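The complex appears here without one of its protein chains, the remainder shown in place.
Every chain is named by a letter (A and B) in the order it is written, and numbering of its residues begins at 1.
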Amino acid sequence: METVSGRKTVLEIRGLTRRFGGLTAVDRFDVAVNEGEIVSLVGPNGAGKTTVFNLISGVLRPTAGSVRLLGRELVGQPAHRITHHGVARTFQNIRVFPQLTVRENILLGTHHWSRSGMLGSVTFWPRTLRAERAARAEVHTAIDLFRERLEARLDDPAFSLSYANRRRTEMARALAARPKLLLLDEPAAGMNPYERIEVAGLIRSMRDRGLTIFLIEHHMPLVMEISDRVVVMDHGVKIAEGLPKEVHSNPRVVEAYLGRRAASA
Amino acid sequence: MSAQAQAAEVEKPRLQRLWESGPAGWNAALTKPYVMIPFFAVAATAPFVTQFFVDNFGWTGGEFWVRILATCAMYATLALSLNLVVGYAGLLNLGFIAFFGIGSYAYALVASEQLHQHFPFWLALLTVAGVAIAFSLIIGVPSLRLRGDYLAIVTLGFGLVMRELTLDLDRPPTLMGHQLGPNGLNITGGTEGIHQVDAFRIPKSLPVLGTAPHSWVYYWIFLGFLALCVFLLTRWRGTRTGRAWIAIREDELAARAMGVNTFKYRLLAFTASAVIAAVVGMINAAWLFNAYPGNYDVQQTVLVFIMVILGGLGSIPGAIIGATLVTVLPFVLQPLIFYRYVVFSLILIVVMIFRPEGLLGTVSMRPRKTLGGTVELLTAESTIEASELPAVTDAEAADLEAASGAIVEDPEWKL
Partner (left out) sequence: MDYFLQNFPQQLVNGLETGSLYALIALGYTLVYGILEMLNFAHGDVYMVGGFLGAGVAGLFVHNGVAGAPVGLIVALMAIASMGGAGLLGVAIERVAYRPLRNSNRLAPLITAIGVSLLLESIVEVQVSPAPVLVPSNALVPQTVIRVGSVATPFMGLALLVVSVVLMFALDVFVFRTQFGTAMRATAQDREAATFMGIDVDRVIVVTFLVGSALAGMGGLLFGLTFATVNFFMGFLIGIKAFAAAVIGGIGNVRGAMVGGLFLGVLESMVGGFISTSFQDTFAFLALIVVLLVRPQGLFGQPLADRA
């Protein structure tokens, strides 16, 4: 589906709703993310942002609504199939596999497209050997953006890594999945200003490589700096959407963050 | 790592670096072909060594010890199989020994007078593998989506049911008081088991194998199968399959997010483990010429658990070492034989409390600190009302940042 500007719509969410008993965590949420865009999803804590990510990636099933990736409906598909269709994500609280090495973690990103199977690996089947080689080569492509940081640590177990390196590993792992859409859940959380600059650069580099990025982030200056568009959620509802500057001065947005009196001040 | 630090690293002697690399590194080193192949070569000469002592020193324990070694190799393979399902895939299969029993009975039924079948080796092997796969699918498909503790009970129940069925199928079953099947129907031999099971037919013309004593041959068969399993597990661990298993074990949600079909891989691990255990059962039945209900004893499952935990969950050499210790120790320390279950269960408990990784284990069962640390607590989607934010006087961008940052920023961003 083509937008007015001629770019493809990579992610199209319509009427996405998720109820937990009496609580409506996400309420008729719509958004469209176009190819090559960096769209940020922001909002106060508890707004439902991670829930939206969970709904897209298949961890949760929506109560209602549709999620389309390049026209293909994702709702109802199991999480591992959704990844295969081209969605990769990172997690708010970094989920690398602790006992696996950095290399093995990143190799897991290649799992869904690698053609290496149980039987083939023990019979040294040529196709399997080729697949393993291809996967290993992909690791180097994936850490390209983090070369100096991760290369020396490739064979270290993930649990021994610093927080920042674990983040980088998680990102490299997502990149290794060759996704069409990258969901980043608070990529700059817990980082100091220098690291945040690096993250901003990383996200732009990833976009320059052809990825479409949808991210959740709390750090406003970062959001303002890198986003093409910003979507604001509060209490499960989208309350604003547009260019960063527009959204930033939107009274409803200020109210959501700071309360009514601050907005009218 | 800085260039200086890296240079310093290279300076350290190889052995020291190996020591520092911890269990993961030790395991990788021990499973390299240049360690494993000599190991198995040396192990294969063991019977000749015992024969040497028998011939030249009048030692009477030769035959006995070859049998112990065969039992050792057998348990080592079982330990590897349990390690696959519990250590790699993280599935608590408490009915594990049932597959060993299934293997011995399946073979006994096609290679004895019980059903008047005498399958040749390869056909019997295929049958045993097929039966094992069938049972593992019957149990696995409904149960492998269940959570860990539920899976444990279901598999435990399965083991129990197999034992009961084996004991009860020595007479025709009854339904509503009517007997189903002819009078003499006796499938499993009940408490007696199945006797006079065929051994594997080995042509006399074969060089060493053809003329060696029965126990030697079976020691080598067990050893060979053990070597094969070590190869399989090492190969899998180093490729996509093993990585997927460990990912599932470490963090199932993240594994799914990476595109791993967790159900399929759990089933693969479960089935592979079942087939290995069943083949061991088959070899056992051929060796001892019988299949008996004791093969289904749950104490055997616990014994194999002890071997795996002691050696270290997730470790191939660990499983072999654990199996050897548990099998051989009671014979070396004679009084131990009588109390072995008491002692070993105590060892299991102590190991679990003080060093759950065992000797060479790579599965961390210790309390896991959340990797996200404080940030996770602070950024978890909680229903903090906007009015609970620290008071700010201005709606400018800077304050917006400060306001949102105040509840989100990790106080310790020294990384």
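Keep this in mind: contacts are C-beta pairs under 8 Å (C-beta built on N, C-alpha and C of every residue); 3 or more make two chains touch, one makes a residue touch a chain.
Note that the structure is predicted; figures quoted are calculated from it, not measured.
Taking the complete complex into account, B:Leu165 is the one of B:Leu165, B:Ile202, B:Leu228 or B:Val328 that touches the chain left out. Only one of B:Leu92, B:Ile133, B:Ala199 or B:Leu232 touches the absent chain when the whole complex is considered: B:Leu92. From the options B:Pro142, B:Pro213 or B:Gly294, the residue with contact to the chain not on display is B:Pro142.
Of the candidate positions B:Gly61, B:Pro173, B:Pro213 or B:Gly294, contact with the hidden chain is made by B:Pro173. Of A:Ala79, A:Val122 or A:Leu202, it is A:Ala79 that touches the chain left out of the display.
Mapped onto subunit B, contacts with the missing chain fall at residues 86, 90, 92, 94, 142-143, 146, 148-150, 152-154, 156-158, 160-161, 164-165, 168-169, 173-177, 298-299, 302, 305-306, 309, 338-339, 341-342, 344-346, 348-349, 352-353, 356, 364-368.
The rule we apply is simple: only the chains that are shown with their structure count from here on.
If you average the Cα atoms of subunit A and of subunit B, the two centres end up 36 Å apart.
Listed in rising order, the residues of subunit B touching subunit A in the complex are 1, 6, 24, 231-232, 235-236, 238-241, 243-244, 246-247, 250-251, 253-262, 268, 272, 314, 362-364, 368, 370-376, 379-384, 386-387, 389, 392-395, 397, 399-401, 403-405, 407-410, 413-415. Those residues of subunit A that touch subunit B in the complex are listed here as 44-51, 57-59, 78-80, 83-84, 88-89, 91-101, 104, 107-114, 116-118, 121-122, 128, 131-132, 135, 152-153, 157, 159, 162-164, 166, 173, 177, 186, 189-192, 195, 218-221, 224, 248, 254-259, 262-263, 265.
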